[in-house]
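The next block holds one structure in the form of structure tokens; read it before the comments.
All protein chains of the complex are present and in place, except for one that has been dropped.
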Amino acid sequence: MIQDHRDELVRLDQAIGDADHGENMKRGFTAVVARLDAEPPDTPGKVLKLVATTLISTVGGAAGPLYGTAFLRAASAVGDASELDCDTVARALQAALDGVIARGKAAVGDKTMVDALTPAVAAASCAEGTVAAALAAAADAAAEGANSTVPMVARKGRASYLGERSAGHMDPGSRSTALLLRSFADTAAKS
Amino acid sequence: MIQDHRDELVRLDQAIGDADHGENMKRGFTAVVARLDAEPPDTPGKVLKLVATTLISTVGGAAGPLYGTAFLRAASAVGDASELDCDTVARALQAALDGVIARGKAAVGDKTMVDALTPAVAAASCAEGTVAAALAAAADAAAEGANSTVPMVARKGRASYLGERSAGHMDPGSRSTALLLRSFADTAAKS
Amino acid sequence: MKKIINDPETVVQDALRGMQAAHSDLLTVHHDPAVIVRADAPVAGKVALISGGGSGHEPLHGGFVGRGMLAAACPGPVFTSPTSDQVVDAIARTDGGAGALLIVKNYTGDVLNFEMAAELAETEVRSVVIDDDVAVKDSLYTAGRRGVGGTVLLEKIVGAAAERGDDLAACEALALRVIASVRSMGLALTACTVPHVGEPSFELADDEMEIGIGIHGEPGRQKVPVSTASEMVAALLEPILSDLPFSSGDRVLLFTNGMGGTPLIELYLAHGIAEQLLADRGITVERRLVGPYITSLEMQGMSITLLRLDDEMVELWDAPVHTPALRWGV
Partner (left out) sequence: MKKIINDPETVVQDALRGMQAAHSDLLTVHHDPAVIVRADAPVAGKVALISGGGSGHEPLHGGFVGRGMLAAACPGPVFTSPTSDQVVDAIARTDGGAGALLIVKNYTGDVLNFEMAAELAETEVRSVVIDDDVAVKDSLYTAGRRGVGGTVLLEKIVGAAAERGDDLAACEALALRVIASVRSMGLALTACTVPHVGEPSFELADDEMEIGIGIHGEPGRQKVPVSTASEMVAALLEPILSDLPFSSGDRVLLFTNGMGGTPLIELYLAHGIAEQLLADRGITVERRLVGPYITSLEMQGMSITLLRLDDEMVELWDAPVHTPALRWGV
């Protein structure tokens, strides 16, 4: 999934960053897939933990520690539950967002992945009750959040060096967040 | 004169050499003009000697020592004559050619200035008797000699590295020899 | 894209293999995670100075591993910070019992990965963040100034302090003093091409240059028409001088750096102009470094770094160093 969007993410990062976000994410998720295939963990929490440590050790850049922390926090929130219900998923998303903010100190409007993740957490309501529906709503909101970064002037990360020149381009990290949530939603819908 | 043809000589040298012949010759003759203006020598022999030492100390490359030697030998041939007659001029040209061959070891057909100077020496006949006529004939022959280098494969100098690829381009040194002789002829015709 | 590489995916690993072959007397390269370690590490009782960052800036940092400079360097992928795993591994391999000082260039990715490593390491670790690039405004609205040319001087001077046995607190204090005294700025005549991207990082017309570029192919402050070398040097020096500010009577180290694709003849030419401009201001150039020491792949361009010296810094600069890229007194 992320692999399919490598070039798009590289292009987004080329406009306002250093053109590596797609490559970084591809490297990370290729490793994730390999490790999950090699030794599939038996609980969702362990899956999340393995994703976290793999991202931390393979992605580098800003995105590695941020996504790594997000998955690590989500893993803690999920605990050793053997199945994920909607409330656990919502809590995990909130924990992930908190982790990203704790590590990166970004706020909404800084033109980062926080601009995709924050509305996603808010939208992941469990009113309808299913994990699939919550994740679908989160993915939709994240996509909108990513779009909302286009006019923003970056205040965090490499894009901030450009000042006003960063406006007019989507933040690559917000786009990869939206893609990840869409992929979770699709997986949940299928299972 | 040489100065006006700087770019042409650079282009010729770019095709089969290292693109500096025009610049080298311009640097040398600019210095020659400056020194002749500053302290005009009182005999033709002294003029030739000053040209020689100036070229040796300013041109560099292959052309510097070759033209320097040519003018040095010509100066010796002229001696301290106060006026140049046709025979002296013919002897000076022959001495110049001998000097170039002694220093550079090139023969006719090697695609060098020798291919311009050799026919020039042969053509500088004193049958008609005037210096101007002899130099005009020499200049015409040198121009033809320069043209004759176009199809040649270089066997001396930098162009020889190209082997067969050197064919199809005029040798820059033969062109500058032709230009110099034309300028001598023009000067003689005016005086 | 024209490069002497086999495969964009393996370029760093392949280059590390060549580095190992070329400098096996000075350093040992470990793969997976990639860490370049001083051949005689760990050195008992000495602070281990560790740095790292994206690759593509060679000789930084791996070329500065060795006696009197870095204990280890962590090379990330091209222009991408290393992971915390690499840094943790570097700390463990160089632990001589006196702690580790991490030198971190101020980029979000580097800061976050080194920060995670410091949290995970089993040794006493301190970190300093270098942010000497005056092209970036240091405000609440940016990630702060970038770490650029000053890093080389910082690694040399603090490396000498670690080598003579200064403790972790002293090395950290010295590092902060150097960081407070050093400023840089760069310009590019051409952009560079990251192997896995395959096209230039930014666009520059045939008659344009970019002032205030970073070392990761980031565009800079502004595109301007190509000017004379004298104007280029002034355009870099003025913002540096007025920032600290440097003033008449200051003693400085002048570092004229090439971005990777700049011929040495042009660097010397620019250096001569910078020396003259500083002399005109009454600033004394006491030490100098000229060459490509922190680069952006094949980018043509240059940067200037100015460090205000004190006696201790001069002494430490002059101290012996034996690394692939800097060597004297040994």
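Letters A, B and C mark the chains in the order given here, with residues in each chain numbered from 1 onward.
One rule holds for everything that comes next: a contact is a pair of C-beta atoms (placed from the backbone, for glycine too) under 8 Å apart; a residue touches a chain by one contact, two chains touch by 3 or more.
It should be emphasised that the depicted structure is a prediction, and the values quoted were computed from it without experimental measurement.
Colleague: Could you list, sorted by label, every displayed chain in contact with the chain left out?
Modeller: B, C
Colleague: Can you say which of B:Gly64, B:Pro119, B:Gly145 or B:Pro172 touches the chain missing from this structure?
Modeller: Checking the options B:Gly64, B:Pro119, B:Gly145 or B:Pro172, the one contacting the hidden chain is B:Gly64.
Colleague: From the list C:Ile5, C:Ala39 or C:Ala169, which touches the chain that is not on show?
Modeller: The missing chain is touched by C:Ile5.
Colleague: Among C:Glu58, C:Asp133 or C:Asp250, which one touches the chain that has been omitted from the display?
Modeller: If we include the chain that is not displayed, C:Glu58 is the one touching it.
Colleague: On subunit B, where is the contact patch with the chain that was removed from view?
Modeller: Its contact residues with the unshown chain are 10, 14, 17-20, 23-24, 27, 56-66, 68, 103-104, 153, 155-158, 160-163, 165.
Colleague: May I ask you to list the residues on subunit C that touch the chain which is not drawn?
Modeller: Touching the missing chain: residues 2-7, 11-12, 14-22, 55-56, 58-59, 63, 78, 189-190, 206, 209, 226, 228-230, 232, 256, 260-273, 275, 285, 288, 290, 292, 295, 297-298, 300, 302, 327-330.
By definition in this document, only the chains that are shown with their structure count from here on.
Colleague: What topology does the chain touch graph have (line, ring, star, complete, other)?
Modeller: Contact pattern: none of line, ring, star or complete.
Colleague: Could you put a whole-Å number on the gap between the CA centroids of subunit A and subunit C?
Modeller: Result: the chain centres lie 31 Å from each other.
Colleague: Using CA atom averages as chain centres, what separation in Å is found between subunit B and subunit C?
Modeller: Inter-chain centre distance comes to 54 Å.
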